[in-house]
Structure formats: structure tokens, C-alpha cells
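A protein chain is absent from this complex, but the other protein chains hold their places.
Labels for the chains are A and B, by order of writing; each one numbers its residues from 1.
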Amino acid sequence: METLSRDFIARAEEALAQPERAANREALGVFMPELRRAAVEELGGRESFEAHREHLRQVREHSLANLAHYLGEFVDRARDNGALVHFAANADELNDRVIAICREEKARLIAKGKSMITEETALNAALEDEGFEVCETDLGEYIIQRAGETPSHIVGPALHKPVEEIRELFLREHDLGERELSSAADMVAEAREVLREKFLAADVGIIGSNALIAESGYSMLVTNEGNGDLCANLPSTLIICTSIDRVLPRSADAMAMLRLLVRSTTGQPVTCYTSFYGAPRREGDIDGPLRLHFVLLDNGRSDILDSDYREMLQCVRCGACLNHCPVYVSAGGHAYGWVYPGPMGSILTPLLTSLDEASPLPDACTACGRCEEVCPAAIPIPDLLRDLRVEKFEARITPARWRLGLRLHGWLCRHPRLYRLFTGLAVGLMHRVGRRAGTLRRWPLAAGWLEARDLPVPAQARTFLQSYRGPAS
Amino acid sequence: MGSPDSIAGQADKAPIRVALFVSCLADSFRPGVAAASVSLLQRAGCDVVVPRAQTCCGQPGYNGGDRSGAAASARAVIRSFETFPHVVLPSGSCAGMLKHHYPRLLDGAWRARAEALAGRVHELTSFLDGVLGWTPPRSETAQEFAYHDSCAGLRELGIRDQPRRLLEAAGHRVRDIEGSEVCCGFGGTFCARMPSISARMSDDKLAAAQRSGADTLLGGDLGCLLSLAGRARRRDLPLRFRHVAEVLAEDMDAPAIGEGGA
Partner (left out) sequence: MANANGPGGEPEQDSERNVMARLRGIAAASAHADAREALDRIPPVNDSMRAAAQPPEISERFLARAQKNGFSTERVHNRSEVVRAVSAYVSGRQSQRRFVAGHDARLAALPWRNEGLLPRFGCASADDLISVSYARCGLAETGSVCLWVDRDNPASNNLLCDAQLIIVDRGDLLERLDEIWDEGVWHGSGKSGPGRGKTPPRGVMMISGPSSTADIAMQLVYGAHGPRAVHLLLLDPEGVSGLGAE
């Protein structure tokens, strides 16, 4: 997928100017933290949550430290189970592999469950270029596919769509005659009918995976709609597209992850469907795919594993950091300009594309720490964002005036006498100019601050250190 | 209501030696906050020292990617403050910087020195309430306030109840504001790099503060207060902003933050 992350600020301003498209997001920013908080209470409160996430963190850390071992084990088990396993070093290889399978199957229609990996590789466009019909079946993904848009949230892709837009979209896209479609329930019922036909007619199903379990060769799929399960069971071929970092050693580890994943995502203790698929149809089975393929994508993940950002691979894609991020809630998912928005996206995007292309994202953070506090995998998100800023600074991607400003400030801070002299002069001047009004609306070098707010004037003509006469060391 | 490891009892015996890290924002923009901090600590039985060599804790460089500059600032702060048994700051984010981020920023012997210092660093209200177990006298002019929890104080240092306890002991009423755990949009240089997003966050916070019914918003971090006051003044909102230390020290002569007439 094309990266538009460089325009983060402009895209965020666009989003801020569209309040009707922000309504769902703002509600999410209020309700999801409440639902999550209730779910944590139900789990036994904060201490219990901390115990669970420390366990999950250790398991994820261990899985990644031994990734070659567990991925190898998974591949062996999956092949023992009769699945076909393919590796893709990059996006093109994944798309080419899927296209080759679909050609081999002489497929016409492909039913797709939600998969961020295939968003990352822009698989739909690649398949459509080859003449295949691709139908997204997660309701949110279906809506944005029909609308020609991209996901704005990793869990709720159509979060930005107001009900009225979806109603108009369905009336336009579904040739079903005169009808009201006055409620969300009506629209869900209509999509159910339309998509049911697709499930029944599809030749290939493509889904993602929430975890690959090394000891059994199963893939875990977590959904509320059941669309992924229909994709996994009705078409004669199933392709599970996922990435190499999704491996967990044991079934019990998947359950430990599930416990925190769903609570962090929706506040439920568990989703309606949690399924484990590992094999094609067995002898005597009366349904299920005849062929099951896994396509395992690297696309930069081994580079992350080999970097100081390895902890980012612990991410379980729950979306809690988005729901709790005031920058995400203000700016919206599309502002981030690629597949993964919010705090996790601000780390993944520069790592999976390039720091240059995604340069504003590490700065899209106030270091408020709420993401880290709720992250079920205990990823130190603000620290990793800070590390990316260091790389930006050192690679001179940070604008020169900022680098110069920070360098000068740092230098001045290390020369206390000069610092006192300089701040004393500046404070005196500001105080004289602005003391009557209390704030300034113009001041050199303060353009960024002054764009949206006044600058409060120093309350006194001298700094504290200039005027204090008490004991000093 | 001191914590179990409170050293309140020692107050009668020997003064507690405390170094005040003023914080650069208090030093330049709100000297009254530093004066109030000195006064509160003295009233609580401390022997307060203000090391002259102090400037800024290094957060702008640390958060802005200038790691080597930030590390140099950290070393300078450690050198100036490590000889004191207690280091107190009227700022959650600066205290969090010294306590949690210096060790991460430095290596080797400097990291060990940073860690040794970290255990002795306290934010002002948590020091007065938790460590000293100090209770302010009843105020003659009890008021109602809304309180803004700064992110660093809340999440890095667990500061929430301490300022409220002190204010209530003085007879003030403290109103919570909705979404009190959500960032106000300051974020250091964030508010200057991404002003439109920052303004949006500030507006949410200001609206919540106004809904609380109180006309003054208090906080323990001048960064948040200066940026909120600046936004409120830009929008002509009838809200006032003060640092909690000024209220506790009953040092309310200066105009509120961002207000004129001095």
C-alpha cells in the first residue's frame, strides 16, 4: 500500500475539519476505555491485569527470541496436518503466491476475511489486476471496499463512516429496489443477505490469523461476525495470510493471549467466535476446504527482530493503543497515511516503510503514556517512539531549525551562568511587553506555539534564580 | 495522612535537607511557584537549598531526539543534585524525567549515579503528603477548584490523591473533571509541532474543566497549565489557571497564569 504518512499534519487537519466523520471516533475514545476498564475489573482488577500481561509479555518475548525454533515447529506441524506452507519475503511475493494459488484453483470469486497483512501488501488490488473478483466480508471492510476507502482503525475499519453514508452507499451499491434502511440493524441484515451469496459462491477464502500455534500447527482466528469462519469453511480452498511474528509456542499461550486480546479490543471476555484451523478436510469430513495454504510474510519483520525495536513485534493488534490515544482520536486513522494508525502504527509504519516516508509519525505523540499503560503486551510505546525520534534527529530527517533549536537549548542549559543571563533578558523583555495583557500573540521563535494559543507572559520581570536570596549550595 | 514510610516524626528533631529543582518553566514564567515551593517545604520542616547551577532537566532534547544533548543535561543535573538526601520538584514531568528517564538515557557509571539519585527524587505534593506526612493549616479563604492531573505525574509517579488530600486538608473543595486521565495536548514541543491536533485536545480538556463548575483549574505541571491558559485566552474562555503550590502556600497575589495587570 502507498505511504502517505509524510502528510500526517495536513491529513489530520483535514480530519479535524470533518466533525461528522469524527463522531464515531470521539465516542470510541470515551466508551472503549470504559469498556476496557470494566473488562479489567472483571478479570480481577488492575493487579490481575498486570500479572496477566507480564505473563503474556514474557511469552511473546520468549517466542520472538526463539522465533526460528517455533516458526520451524509450526511449519513442520502444519505440513504434518496436511497444510501447504509458503514463505513470502515481501509484499509482492505474498501477492504473487496468492495469485498463483487462485489461478491453479481456476478461481473466479474470492471471499476475504479481515487481514491487516493483506492490507499491507495491497493484495486486493493485485488480485483484481489479475481479473479475480475479491469480496471483503467483514462488515467494516466490506463497507470501505465498496466505498473505495481504506481502514481507519485496525479493528473497526469503517469507524469513520457515519450511518447515513453507509445507508447511501448500500442504496447505491445493492440493487434491491425501494427500501428504507433506517437502522444499523436493517443495514446489517441487508449486508448479511448480499454477503451470504458471496460465501456460497466463493472459490477461495482468504483470512488472517491472530496467532499461529507451534505445537499444534493451528491458526487462531478471533471474530465476532463469524465471517472469517465462513471464508475458512465454505470455499474449496483456504489461504491463511499472516506474518512470521505471529507464532506462539503452545495452545495455552494462545489462550493467555486471547484473555487479554479481546478485553483490550472490545471489552468482551471473549469474542463470539474463536476458532482454530489447522488442516484441510479430512477423510470422512463433510465440509471444509480441500486445500489449506499458509502464506507467511516477512516484509521487514526480521529486520525489526534484529533491531532495538524488537519489542514492537510483541504487539497483538488489539487496537487498545488507538482507542486510548488522544492524538489518534483527534486526528483519525487516515491521517497516519498507511495501514496501521495510532501509536502502534507510528512505530510500525517507519519500521516497515521508512523513517523518511513516515517522518512525522514518531512526533504524533505527547508521551502521555496511556498506550503503554493499557498495552496487553506491555510494549514501551513512548520509549520506542522516542528512539525513532533520536534516529530522525541523527539522520537529519528532523527539520534543521528544530535540530538547531534543540542543540542551542541544550548547550545553554549546560552553561548555567549564560542560561541565567539569557533567560533573565528574555523574561524581562517578555514581561515588559506583555504584562498588561497577560499573554502575547506574537513573539519571535514561538510561531508553533502561537498558532493555536496565546503565550502567557512571565509573571515577574526577573527569573526566580535571579531574585532568590535563600541558601544555595 | 502520610504513607507508612513517612519521615514526619523526624521533623521535630532535625530539619530535613531538601534541594529544590525549580524547573525551567517555574523559573522563567512563574517564579511564584518556586517561592511557594520553598515556603511550603520550610513550613513542613525542611531546610531548603536551591542549587544555583540548575537550568532545565533536558526533556526538550530527550523527547525531541537530541539524545546526546539530553544526556549531557542529565549528567549536569545529577552532578548538581546527587549530594542531597532529597530532591523536590514542583513538576510531575520533570520529576518523572529525573526518576525514570535519566537511568534509561545514561550508561555505565552514570546510569548507576542516575539510579542512586532516582530514589531520592520527589514531586512536591507527593513529598509533602506522602514522605513528610505534612498537613497544611486550614485556609481562611477556602475555595472550589477543578484539578488537572498531568500525564507524567499520574502515570509515571502515581500522583492523583496527594494534591487533593492537601487541598482538602486546607479546606478547599476539589472537583474532578471528566476524562481526567486524558492528555491536555501540551506534550512539550508537541504543541508547537502539531498545533491543530494539540488545540483540539486542549479544547476537550477545557470543556471538561468548564463542565466541572469550578472557575479555576489547578495542576502540578506548569507546561500543561501554560498551554491550557494560552488556549483559553485565545478563545476568551472564563477559566483561571494556577499551580497547586501557589494555592497551598496561600500565595495568590500574582494574577493567575496568563492574566494581566501586574
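By our rule, contacts are C-beta pairs under 8 Å (C-beta built on N, C-alpha and C of every residue); 3 or more make two chains touch, one makes a residue touch a chain.
All values reported here derive from a predicted model rather than from experimental measurement.
Student: Going by the stated contact criterion, tell me the shown chains that border the hidden chain.
Tutor: Hidden chain contacts in the full assembly come out as A.
Student: Please identify which residue in A:208, A:249 or A:405 touches the non-displayed chain.
Tutor: A:249
Student: Just one of A:14, A:93, A:203 or A:391 touches the chain that is missing; which is it?
Tutor: From the options A:14, A:93, A:203 or A:391, the contact with the absent chain belongs to A:93.
Student: Which of A:40, A:107 or A:143 touches the chain that is not shown?
Tutor: A:143
Student: By the contact definition given up top, give the residues of chain A that touch the hidden chain.
Tutor: 24, 27-28, 31, 43-44, 48, 51-52, 55, 58-59, 62, 65-72, 75, 79, 81, 84-89, 93, 97, 100-101, 104, 137-140, 143, 156-159, 161-163, 166, 184-185, 187-189, 191-192, 195-196, 199-200, 216, 218, 224-227, 229-230, 232-234, 244, 249-252, 255-256, 258-259, 266, 268-282, 284-288, 291, 293, 296, 298, 302, 305-306
We adopt the following convention: only the chains that are shown with their structure count from here on.
Student: Measuring from the mean C-alpha position of chain A to the mean C-alpha position of chain B, what distance in angstrom results?
Tutor: 33
Student: Inside the complex, what are the residues of chain A that reach chain B?
Tutor: Within the complex, chain A touches chain B at residues 9, 12-13, 16, 30, 326-327, 330-331, 360, 363-370, 372-373, 383, 386, 389-394, 398, 402-403, 406-407, 409-414, 416, 419, 423, 426-427, 431, 434-439, 446-449, 451-460, 462-465, 467-468, 470-473.
Student: Quick check on the complex: what are the chain B residues that touch chain A?
Tutor: 19, 22, 24, 26-32, 34-35, 38, 47-56, 58, 60-67, 69-70, 72-73, 76, 80, 83-84, 104, 151-152, 155-156, 179, 181-183, 185-202, 204, 226-227, 229-231, 233-234, 254-255, 257-262
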